[in-house]
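Complex shown without one protein chain; remaining protein chains in place.
Letters A and B name the chains as they come in the text, with residue numbers starting at 1 for each one.
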Amino acid sequence: MKKVFASGNIAVAEGAMTAGLKFYAGYPITPSSDLMEYLAEELPRRGGVVIQMEDEIASINAIIGASNAGAKAMTATSGPGLSLMAEGIGLAVITETPIVIAHVMRAGPSTGVPTKTTQSDIYMVRWLAHGDYIIPSFAPWSVQEAFDLTIKAFNTSEKLRTPVFILSDAILAHVWEPLVVKEPGEVEIIDRKPPKSREGYMPYLPDEDLVPPMAPFGKGYKVLVESLIHDEKGYYAPNNEKYRELVTRLNVKIIRNLDWLFEYEGFFLEDAETVFVAYGSVARTVFALTKQLRNGGIKAGFFRPKTLWPLHEKVMRETIKGRKIIVVENNLGKLAMDVQRIMCDRDVYQAPVLNLESPTLKEVKEAVMQWL
Amino acid sequence: MALAPMIHPLDRHLRTDRIPTLYCPGCGLGIGLGALLRGLQKRIDEGLISPDSVLWVGGIGCSARLTFYVNYDSAHVLHGRAIPFAVGAKLANPELTVIVVGGDGDIAGIGGNHLMHAARRNIDIITVMFTNFVYAMTGGQVAPTTPLGVRTTTTPHGNPEPPLDVVRVVSSLNANYVARASITTPHYIEQYFYKVLGMRGFRFIEVVSTCPEVYGRHIGLRDPVEMYNELKKRVIYKPRPTLEEAVINWEKGIVIGEYIVRDNPGFIDFLKGGGR
Partner (left out) sequence: MAYALSLISKENKKYRVNVVVDRCKECGICISVCPVKVLSKSTILNKNGYRPPDPVNIEKCIGCRLCEYNCPDFAIFVEVVGK
């Protein structure tokens, strides 16, 4: 364990390496490029490979290939790059390939403002590719959390054989804070389940936890990675029975682990009448506001989901007891829609505050004043 | 896996529970696959290649579905993206013998960018591109290699686009090996594949193939034997043709042979720090 001074991008890179990252393929895109640059320097020293591919489409496909060859793999990108990776994400879902994608959000739509921040992509990482699936995503709010949640992301991807997103943003990427870098022995690292034997190995035959053991290429398992709807052997199965079975299992294997997946933090919630909900870098400002209001005598509470998908509706309903809920986001209101749905019996207000540099305390206060 | 019988000498290389293949009668892909497997068999018998190390990667299309039938590690991935998948797998485990199979549309159309950069990097993978001049699996749309004037389903008034000569394009990059073969001469496919299995760097073999049901229908050669014979008539073999001679033209002839054969350090050599 060592204490360093690092940026959000570096924290994600270090978290990945602690988790066992061995292959990185990426494409430069602001504000994620320096994550790749840091890994290009460090990862080869630790026995890994970094390659800058010709575009994001090549990057996402390369990391899926590498993961199936047995290496923990990741890439980092931003909005325009992730848009190109859409098809690849779907491939990772159906082939049940563990990969981690760091999405360092920047103001959009389209080219937008490359060096400035947003929170508008939290639904993009949920629904990017076509089809029915649940892809977990985590949103850290500090450099330390970027490190810790990256390890969680890798563990999730390996445990559940799924792609996983880390949602950072242009502010968090380049803010520098103290970071405690934990070594692999000091923190739980989960690896994909290996198969029990070569005889009768079927690449998509699940165990009781609905996750199939994963064999790498090159060890004599006769792996079949298949993008078409398939049966347990990986053979194309265009029939209702196998289609329903596969698509259902891909979703249920994730949702079964909701308790383990859903991480959150709450402050002053026991007697709160008004609860602020926020995530990522904006949450820091909202937390400061909550404390300010408390000091001023207002019974304000603060709830911050660290896991943005899947959301644990039961936990949210039980933890957020306030009558009034105000969701503050650096977008035109996205998580607010979930909160309105989940807390349909409360008064949920959206407080969208668009700010390229992240909303200021003053702006957030002005946005929420009308409901306090 | 089901214990399937080994009747045909190549059955050990096949997932025989998926044979007969989905391919149309007379489809050149089966001929090509047989030739590739014979070349591979020889290298396995010599002890140069371990069967466990072999990985076949295909995108989408009839050619890419060869990955269904081979009794090895295989991957059936996205349209045009077999090459980057293969690059990732090879770099994560350099011991793998990676073979990309695909059609002309998959590899040189949508996958063109990846083909170009893999050849430029001299990535240590083998790419076998089966050219049938059309997008067959989806019903016969125009492809980057479709000759000028041909009526396809998306060019019903005649193809207005000049075709791409993939061998010329790949030869202009840093690939260690570029060859063209034809399914009418399967022994050359076997010979070239045998050779590339013992080489490093980016190795590219274009295999001109017959597609009686789809391309044959577009040019009036629906009978498998007729299309096979017509292709055979146009194939001109030259052992080491030059790039000026690299004609792939239904009128002027289809020149098969080895265009580029060299042994420059591959990408893996550069990664390991050597290869200057």
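In this text, contacts are C-beta pairs under 8 Å (C-beta built on N, C-alpha and C of every residue); 3 or more make two chains touch, one makes a residue touch a chain.
Just so you know, these numbers come straight off a predicted model, no measurement behind them.
Touch, as defined at the top, links the missing chain to these shown chains in the whole complex: B. When the missing chain is restored to the complex, the residue among B:14, B:40, B:64 or B:78 that touches it is B:14. The omitted chain makes contact with just one of the residues B:35, B:91 or B:150: B:35.
On the side of chain B, touch with the chain left out of the figure occurs at residues 2-5, 7-11, 14, 19-21, 23-31, 34-35, 38, 184, 186-187, 190, 212, 223-225, 228-229.
Criterion: only the chains that are shown with their structure count from here on.
Across the interface of their complex, chain B is touched by residues 22-23, 25, 49, 51, 53-55, 57-59, 61-71, 73, 87-88, 91, 95, 200, 216-228, 233, 235-236 of chain A. Taken together, the chain B residues at the contact with chain A in this complex read 1, 18, 51-53, 55, 57, 60, 67-68, 71-78, 81, 84-93, 95-96, 113-114, 116-117, 271.
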